[in-house]
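Complex shown without one protein chain; remaining protein chains in place.
Each chain gets a letter, A and B, in the order it is written, and its residues are counted from 1.
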Amino acid sequence: MEEVRLMKGNEAIAHAVIRYGADGYFGYPITPQSEVLETLAELRPWETTGMVVLQAESEVAAINMVYGGAATGKAVMTSSSSPGISLKQEGISYLAASELPALILNVMRGGPGLGTIQPSQADYFQATKGGGHGDYHLIVLAPATVQEMTDFVALGFDLAFKYRTPAMILADGVVGQMMEKVVLPPQRPRRTEEEVRAQCPWAACGRGDRAERNVVTSLELDSARMEVNNNRFQATYRAIEEAEVRYQEYFTDDAEYLIVAFGSVARICLKAIEDARAAGVKVGMIRPITLWPFPSKEIARLSAQVKGILTVELNAGQMIEDVRLAVEGRVPVRHFGRMGGIVPNPGEVADTLRREFDVEL
Amino acid sequence: MKPEDIIRPENKVYARPELLTDRDTHYCPGCSHGVVHRLVAELLAEMGLADKTIGIAPVGCAVFAYNYINVDWIEAAHGRAPALATAASRLNPDRMVFTYQGDGDLAAIGTAETIHACNRGENITIIFINNAIYGMTGGQMAPTTLLGMKTATTPYGRTAELNGYPLAITNLLAQLDGTCYVTRQAVHTPAAVRKAKGAIKKAFENTLGKRGTSVVEIVATCNSGWKLTPAQSNEWMAEHMFAKYPLGDLKNE
Partner (left out) sequence: MKEEIVIAGFGGQGVLSMGKILAYAGLMDDLEVTWMPSYGPEQRGGTANVTVIISDSPISSPVLDTFDTAVVLNQQSLDKFEPKVKPGGTLIYDPSGIHRLPGRTDIRIVPVDAMEAAIELKNSKTYNMILLGALLKCRPVVPIDAVLRGLKKTLPERHHHLIPLNEQALNKGMELVNA
């Protein structure tokens, strides 16, 4: 029988990464995600699965440990919150450029700068448009529940290894800090040395009996060859866009108005939608689960059906740019957001629907 | 006696080490990197480590070290080699993991990673080339640049008032509980080369024996950056660098 547990999103991440059979976690404390490292330390996976857990001297060191570990073919992750993720951007760019799989968790807090420790979604641009220097993307997964926090660990790692690209779980302080029911996956064994070598023939893990040595590098001073590399990265991104878009629709069948929201905000909107429907207003929602690749086609399809679209985000309006690109001006697209760590309540969402679309709620 | 009578296998005293790739290096003639690369390649072959070694390359002149020594390599971001090595070693504990870093990489931008990897006693070898200048970017001041030394960014000579003091970081590393072997060597004479090789060998043995972090500093020349001939560079190094960076073991446990 599956075991139902009650835990915080951050704690669930720690359990899930061990159970995935990951090889290493490297992190640095920062609110509101320190429970990830704390829970891993409490669980001591090095005594059971052999997973390495290390508190690094900085976020910079942690992401470079991830880079070093990933380059040897290991399944490794790090986690942080917004300011720490900014520090990791250099390393993330190197991971993308070296075509290395890795998992990065960002439990977003309000910025810019040191900002606040309260929930935010203000790192949407940073996560979905690359984040560091150069042309690259991360696969970005946005969990709305503690169960999704758990499940996206395995999904993130699997996609990262499938496409040899780093994946990010873009959560916020609400999902990180809240507790709810979760079913943990069964424990998977860590891959053996032979399995790592078979899965990652490119890994620089010591030549062993490989005929040729491996070098993991992002450096290519010959511009012609660097462009070839870039074209290869872009081909991967096109393949990901083709195959890996994930989203969830709510009440869209008969929707006259559409909300687009991700993460915890989608749940707040869902409550507003329940109230709106009770009042006879047909509001639906699409919740992007992958923020990159973005469900543009699906939003375009729904835009042909509705009178107006509202994006609700914990920021000044970031995802709305992708929604507008998808909608191509067919219907009005409005934004409602709170910033600085303020989480709107369902009533504010209902007020916005009333104000922007002149509906009676 | 004709040349063919001399060029015979039994007279051969010198050859390219098997682990040096057949590739011209980008190093300037007279640069110390070539000698140290050779020592590393010789030792990895002699110690039977070719198949279990992971080298971590820096940013700086040695950025292309992976082109020359024929083992698995990972190219790090500037200064981060010890962080990469930490993970590579912990996740692959039976491998021989070493970093190869210059003074800017190890003692400026990567100071935190260097000190903390050493302080944790990671089972790695750090080979540190200290030539007191940034070579790759065109001869700017390094943290180890001597007072009075002219570089592209200290055109009138380094002053303590403007630039602070030369950093003998190896002395700092010797104070840390995690290091087991910290030594300062040079490769400007045949005798020094032999001693340096012995030092790197001891460091690699420590890494295999999981004894903690070993640091081998090589006080080195950069004749291009110093704007001297190779021979003059060796003399200048012995005369000026060794006063601030004296050769010998700082820690040997």
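Convention: a contact is a pair of C-beta atoms (placed from the backbone, for glycine too) under 8 Å apart; a residue touches a chain by one contact, two chains touch by 3 or more.
These figures come from a predicted structure and were not determined experimentally.
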Interface partners of the hidden chain - shown chains only, full complex considered: A
Options A:Q118, A:T165 or A:T252, residue touching the unrepresented chain: A:Q118
Omitted-chain contact residue, chosen from A:E38, A:D158, A:E180 or A:E241: A:E180
Contacting the left-out chain in the complete assembly, out of A:P83, A:P185, A:P332 or A:P346: A:P346
Which of A:D135, A:E195, A:E274 or A:E328 contacts the chain that the document leaves out: A:E274
For chain A, the residues touching the chain missing from this view: 4, 6, 31-32, 117-118, 173-174, 177-181, 264, 267-272, 274, 343-348
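The criterion applied here is as follows: only the chains that are shown with their structure count from here on.
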Of chain A, residues touching chain B in the complex: 23-24, 26, 52, 54, 56-58, 60-62, 64-69, 71-72, 74, 76, 90-91, 94, 98, 204-209, 213-219
Of all residues in chain B, those that touch chain A in their complex: 50-54, 56-57, 63, 66, 70-77, 80, 83-88, 90-92, 95-96, 112-113, 116
